[in-house]
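If you scroll down you'll find the structure; I have some questions about it.
On to chain A.
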Amino acid sequence: MNTEAAPVLELRDVRKSFGPIEILHGIDFALRAGEVHALIGENGAGKSTIMKILGGFIEPTSGEVLLDGRPAPYDSGAEAEAAGVVVIHQEFNLAPDLTVSENIWLGRELGRVFLDHRAMRAGTQALLDQLDSHVRPDARIRDLPVSDRQMVEIAKALARKARVLIMDEPSAVLTNREVEVLFRQIDRLRAQGVALLYTSHRLEEVTRLADRITVLRDGAVVRRAMRGELTEDGMATAMVGRDLQDIYPAKRHHAGELALEVRGFSVPPLVEDVSFTLKRGEVLGISGLVGSGRTELAEGLVGLRPASGDMRRGGVRVRIHSVREAAAHGMAYLTEDRKERGLLLDKTLRENLTLSTLPRFGAPFLSTEREEAALTRAIADFDIRAPRRDMRVGNLSGGNQQKLLLAKTLLSDPEIVIIDEPTRGIDVGTKSQIYAFIDALAAKGKSVIVISSDMPEILGLSDRVLVMRHGRLAGELAGERISETAVVRLVMGTAEEAAREPTHV
Partner candidate 1 sequence: MERRTFLAGTATAALAAGFAAPAAAQAKKAVIGVSIPSATHGFMGGLNWHAQETIKRLKATYPNLDFVLATAGAVGKQVNDIEDMVATRNIDALVVLPFESEPLTSPVKAVKEAGKWVTVVDRGLAQPGIEDLYVAGDNTAFGRVSGEYFKANLKPGAKIVVLRGIPTTLDNERVDAFQKAIEGSGIEILDMQHGNWNRDKAFAVMQDYLSKHKKIDAVWAADDDMAIGVMEAISQAGRQKEMWIVGGAGMKEIIKRVMDKDPQVPVDVSYTPAQISTALEVTALRFVSDTPVYGRFIIGSTLITPENAAQFYFPNSPF
Partner candidate 2 sequence: MSDAALRPATGFRLPGLSALGPLLALILLVVLGAFLNDNFLSQGNVTNVLARSAFIGMIAVGMTFVITSGGLDLSVGSMAAFIAGVMILAMNALLPAMGVGVPLILVGMAIALGAGLLAGLGNGLLVTKAHIEPFIVTLGTMGIFRSLVTWLADGGTISLDFAVRQLYRPVYYSGLFGIAWPILVFALVAIAGQVAMRHTRFGRYCEAIGSNDKVALYSAVNVDRIRLLTYVLLGLLVGLATIMYVPRLGSASGSTGMLWELEAIAAVIIGGTALKGGYGRVWGTVVGVLILSLIDNILILADLVSPYLNGTIQGVIIVLAVVLQRRKTAA
């Protein structure tokens, strides 16, 4: 790696203020051709703002943005793309009703009067082949899983002949296998001389990919390092600004009496014949690949999807057809999709917090005072950091949104809480807070089910682990037997004997 190579895209002493508050304090940052530069930091450290400035979406308050050493000739995202600077956003910038091919050529369609569909399809296919992607050019974006959409975004960037590619947490929504494909593409792009910016909360990815690392904290660069100079621990410490002990709470749960018993539970069309038990004071992890039926199982349990099978609460058979009925039986579900299913992004904190428990806040007339009091309590209990109390939830950082969603879910004081992906897209500091909340719940004798694609999280939190594969229970691990290898073998289906081992209680 030639560290002396001139930067392609560079920030010099960039400052950015929103109103009276300065959130970037003199950032120097450079992307070089053929190099992966990782930008890491907690939520709210200023990563997004830097990416937006690089991508031409916002202008710095002071300082310079230089492309090839000259002031960047763009002041909008579209102009930046034309100049070869492409941003892949976390919320993809794809038209869901158009096909893959139509998206890739959007705004630059081939053909004069009539569109040359054949040429565009062929071009798309070539790009997708280059990415080893099985996505069909004619598929509608709406019908694609998130990971494929990511591939389409990358293909689109390639089609635009990107010289600089800025990727905002591309791995957050991908499965392990898909992450591998992504890494191969990144390696390939690097070899082609593209300058890459990579952000992720998964520090092992940073170690694997980054040639250069910049750590941000509170809007300032606190550490710069070359490949191999910084351990993952070192990164985390630099990000948080203090030593991070184990972020997982010590396991000390003593499982109590039976809280939930599920037998022969099916959620068509995916989940079939799942049986398990859940005790009071226990954290039960559910692992498995994306698409293995974990979320479908959870949604079936709380009545969000039609399901069949036997379900007992305290020995009594219950039937649940709606979230409302689930709540009546002391069950609550926290969705993995907090932006589309969890929170009303254009409503305030208060309206979100109380939505699922509104009947408790007065009938026939709602008491705003009581709602406000509940919010005050939630802000304190869950350490929700909001600049203004009456702001829209969409403007909160991901971590604070997640804490609010947790507060909302727990407001009904459920006995059984199912948390789907508790820390997706959340910085390490907030993660450890959320783990503490989960631990506290179990300590109070509640039962918690944690569904997660994050292996350390499953291992660190769970008293017991269920592994799902192709809609069925592939196995169950408890106590000493919970190990990364054991879980992975079940997830991948390479441990047939292990799957049969634990018989159901």
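Per the selection procedure, all candidates are chains of the complex that A comes from, given by their letters.
By our rule, a residue touches a chain if its C-beta (ideal position, glycine included) is under 8 Å from a C-beta of that chain, and two chains touch if they have at least 3 such contacts; residues count from 1.
Model, not experiment: these values are computed from the prediction.
Evaluated over the candidates 1 or 2, chain A touches in this complex the candidate numbered 2.
Against candidate 2, in their complex, chain A makes its touches with residues 304, 322-324, 326-327, 333, 335, 340-347, 351, 355-359, 363-366, 372-373, 375-376, 379, 385-390, 408, 412.
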